[in-house]
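Note that this complex is displayed minus one protein chain, with the remaining chains in position.
The letters A and B name the chains in turn, as written, and every chain counts its residues from 1.
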Amino acid sequence: MDLDTLLSYQWGGMLPEFIIIITATLLSLLDLFLPKDKDRKLLAWIGLAGIVAALLVLFTQMGDPIVTILNDTYRLDSFSKAFKLILLVGTAFVFLLSMDYSRHDIEHRGEFYYLFLTALLGAMMMASSADIITLFVGLELLSISSYILAGLKKKNMNSNEAAFKYVVNGGISTAVILFGMSYIYGFTGETNLFNIQAALQGPLVAENSFLIIFAFFLLFIGLSFKIATAPFHMWAPDVYQGAPTPVTAFLSIVSKTAGFVIILRTILTIFISAPGLAVVHDAGINTEPLLVSIQPYISVLAMLTMIIGNAIAIRQHNIKRMLAYSSVAHAGYLLVPLASLSALVFEATWFYLIAYLFMTLGAFAVVQHVAAEEKSEEIHAFSGLMKRSPLLALSMSVFLLSLAGIPLTAGFVGKYEIFMSALGTAQQHYILAAVMIGTTIISYFYYFNIMVQMFFRPGNPVLHKRRIPAGVSFVLVLCIIGTIGFGILPGIPLDFIQQNFNFNEFFAQP
Amino acid sequence: MQDLYNVYQNSYLFVFVFLLLGILLPIVALTAGKLLRPNKPTPAKQTTYESGIEPFHQSWVQFNVRYYMFGLLFVIFDVETVFLYPWAVAYDKLGIFALIEMLIFMIMLVIGLIYAWKKKVLTWI
């Protein structure tokens, strides 16, 4: 290979990533050479500008054909564009929140901003690659940046605990993922996902189908640590509680989206035509596809996650812990399309993630402001919020109603899509759908509990009355528009998917 | 091919012999010394020698965190060296773009070095 072949690739496809890298590098240098007493808000604005620029470039790329660079180590198809959109919008909102986050708690302001960018870069690489090496390095970049972000409140014991638990659990899950990947590589000798897919149909794999299923389990277990599904969700509540609020929002949205992206990408591409268990029919012994064999396992995992997440959330007193368990429950809902192997798996997951982005970020914005006013993250900090600031209470109720899945909100439409995807397959998944409805009803308890606190409980004396900062209010307005707008007019985002994203590209090889 | 492979693998026997010698030398020296020397322990002899002063305290002290910082920096730049080595070996066959790739890689790590320098991690007070 020489320089000409290298330059013949369409590097322009990577422009959003380049913008993020350059912005992050610029921020780190600026942070080093700016005088110490200078306000670091400038850095946040530059970072935000970088993200917006990347978003604009991403929009110009819509509808372009698939770009692959260097044997799919970088791959830009509709799938990656669709999910990079969520990642970028999510991080932009998190930036707005972090600008107003208490200056007192975090000394390393500059690092605070550019570590978000490097984490975003890792997540973006996870969305736009079809090679397990790039996927893994991207995953590590996201994870390492998140570990550091979780521990940035250095003098807070909870934050230290969060970083420590996150590192240990993340390290274990990384080891499990690598172990699984090593088996897959060992059988196929390939790192490119499509080559692996082709090699998994060979005779060698048919002889060792047991080990391939084993490799699948290792890979899936490792990755389900990252999206915090039961029984691998133990780290989530502690980490979410201890981390600074913008970081918690980042973890529960961007990290989770990236986790689902890598799960969909690896599981569906690698194992789509792999042989699974042997089934004895009347006609003889047949090998069913691996994805069908493991369907019950993913279904059980999804049901467990929904039940455990929602049931434990009821007992929480800390709002961030409660939202952590709620995000565990939402990960369970998000597993349903994958478990039912619906044809609409990408559409349903994408829509739910975008709805989840708006409602969760809105909720975290309110939590951040209330926690700054009351110096407490307990649920009773919300009591009497209606009297103190009605706008905040009303917007929080919108987000809670959407999280609970009440009609006319985006959360409802998302749940409906997932529900229909579970019932719309040839073999209908009634149990999965029933558990989903049952646990949604359980979730009403804790979401409505906060609303009861806000509307019917006597208020606390106002400790630190603050104006709602510009960044937080901007996030709130956008999130309300998103939550209600997509709830009333779900056609807009759905048409947007139809027009711009052709998810068949996911399986297409140039 | 198979013969060449065997010749190749067998040359590791030399490495093994040297490794064995390296391990055996201190073991044999210490054991032989133990067998040859007279052994008459008294309580005064068995205390730690601290230039005549009565030993107090444990020999373990808590180290400064700076040692750890240097250790961490060492690991990170060690990993960088590991990437440099195959690059240098394959450089003749790779061409000019390998130089550019490595320059980008180095620039990123130089930023890290500047970071460490500005944060006063490299100084020893």
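To be clear about the criterion, a contact is a pair of C-beta atoms (placed from the backbone, for glycine too) under 8 Å apart; a residue touches a chain by one contact, two chains touch by 3 or more.
Note that contacts and distances are computed from a predicted model.
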From "ABC transporter ATP-binding protein", "Pyruvate dehydrogenase E1 component alpha subunit", "Electron transfer flavoprotein subunit beta/FixA family protein" or "NADH-quinone oxidoreductase subunit J", the hidden chain's UniProt protein name: "NADH-quinone oxidoreductase subunit J"
Hidden-chain contact residue, picked from the options A:Tyr185, A:Phe214 or A:Tyr297: A:Phe214
Selected residue (touches chain absent from view) among B:Phe14, B:Tyr49, B:Tyr67 or B:Trp124: B:Tyr67
Residue in contact with the excluded chain [from A:Tyr74, A:Phe95 or A:Tyr113]: A:Tyr74
Footprint left on chain B by the chain that the document does not show: 1-2, 5, 8-10, 12, 58, 60, 62-63, 65, 67-69, 71-76, 78-83, 85-91, 93-94, 98, 101-102, 104-105, 108-109, 111-112, 115-116, 119, 121, 125
Interface residues of chain A (partner: the chain not displayed): 1, 6, 21, 24, 28, 69-71, 73-74, 107-108, 111, 115, 118, 121-122, 125, 129, 131, 133-134, 136-138, 140-141, 144-145, 147-148, 151-152, 154, 163, 186, 204, 207-208, 210-211, 214
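What we mean here is this: only the chains that are shown with their structure count from here on.
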Where chain A and chain B are represented by their mean Cα positions, the distance between them in whole Å: 41
Chain A partner contacts - residues on chain B that touch it in the complex: 95-97, 108, 111, 114-115, 118
Residues of chain A touching chain B in the complex: 1-3, 6, 25, 28-29, 32-33
